[in-house]
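A protein chain is absent from this complex, but the other protein chains hold their places.
Up next, chain A:
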Amino acid sequence: MRVALFVTCLADAMFPDVGRATVAVLERLGVEVVFPPGQTCCGQMHVNTGYQRQAAKLVRNHVDVFEPYDYVVAPSGSCVGSVRHQHAMVARNAGDAGLADRAQSVATRTYELSEFLIDVLGVEDVGAAYPHRVTYHPTCHSLRMLRVGDKPLRLLRHVRGLDLVELPDADQCCGFGGTFAVKNADTSTAMLADKMRSVLSTRAEAVCAGDSSCLMHIGGGLSRLRTGVRPIHLAEILASTGSAG
């Protein structure tokens, strides 16, 4: 099976390890991964900040790039949420019904990593090992836009050596919200403080999530407080095969 990797702009520029890990997991499971080089960004930040007209260009590029593939996989609940729930709308609002149809078709073939592994490949044990105490934060868009449910947890439960500890108030937003973190920095920080308190209460070594953006936010707070708790993307744990993680 051949899948196109949508690495997301954030992972490409800032968290390349997340992209490499996604490739490693998929290839280990016998999937042929291609990286369409024309890809850039899903445009979510533009849409969510009120720049739909500008986002229309990004949607067009995304659709052009990914249209030829049967499967598109991205290591981000948020970006897949944007592709699925916003792309066709943005195209329609830009007056391009043809693009909206094409966007809708790409959307139905686009999967978040845990969805792809479980729903398409039918795999829960990806052969990973990560001997650490880990807590999992379900990001809002995975949880409420994609409704991934417990799929990431099912994958984590099969990771050898991993001690999964439940995060209190797990479904509470971490306070990232894209430009919300800057436009409403004080409220965002108050939400982050509560999320960090929950994370620290678990005495986990690492906090795992399926979105680099939320991890950047939670990890940025944990780093500022010098807590030593590391943020780690789900793909990185699933790619890990030893204790070196």
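One rule holds in what follows: a residue touches a chain if its C-beta (ideal position, glycine included) is under 8 Å from a C-beta of that chain, and two chains touch if they have at least 3 such contacts; residues count from 1.
FYI, contacts and distances are computed from a predicted model.
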> Considering the UniProt annotation of the chain absent from this complex, which name among "SGNH/GDSL hydrolase family protein", "Lactate utilization protein B", "Cytochrome c-type biogenesis protein" or "Alkylation response protein AidB-like acyl-CoA dehydrogenase" applies?
Replying inline: "Lactate utilization protein B"
> In the complete assembly, which of A:V148, A:M191, A:A204 or A:V229 touches the absent chain?
Replying inline: A:M191
>> If I consider the whole complex, including the chain that's not displayed, which of A:R84, A:R102, A:H141 or A:H233 touches that chain?
In response: A:H141
>> Considering the complete complex, identify which of A:P16, A:P68, A:G161 or A:G242 is in touch with the unshown chain.
In response: A:P16
> Can you name the residues of chain A that touch the chain not displayed here?
Replying inline: 7, 9, 11-17, 19-20, 35, 37-41, 43, 45-55, 57-58, 60-61, 85-86, 93, 140-141, 143-145, 171-173, 175-192, 216-217, 219-221, 223-224
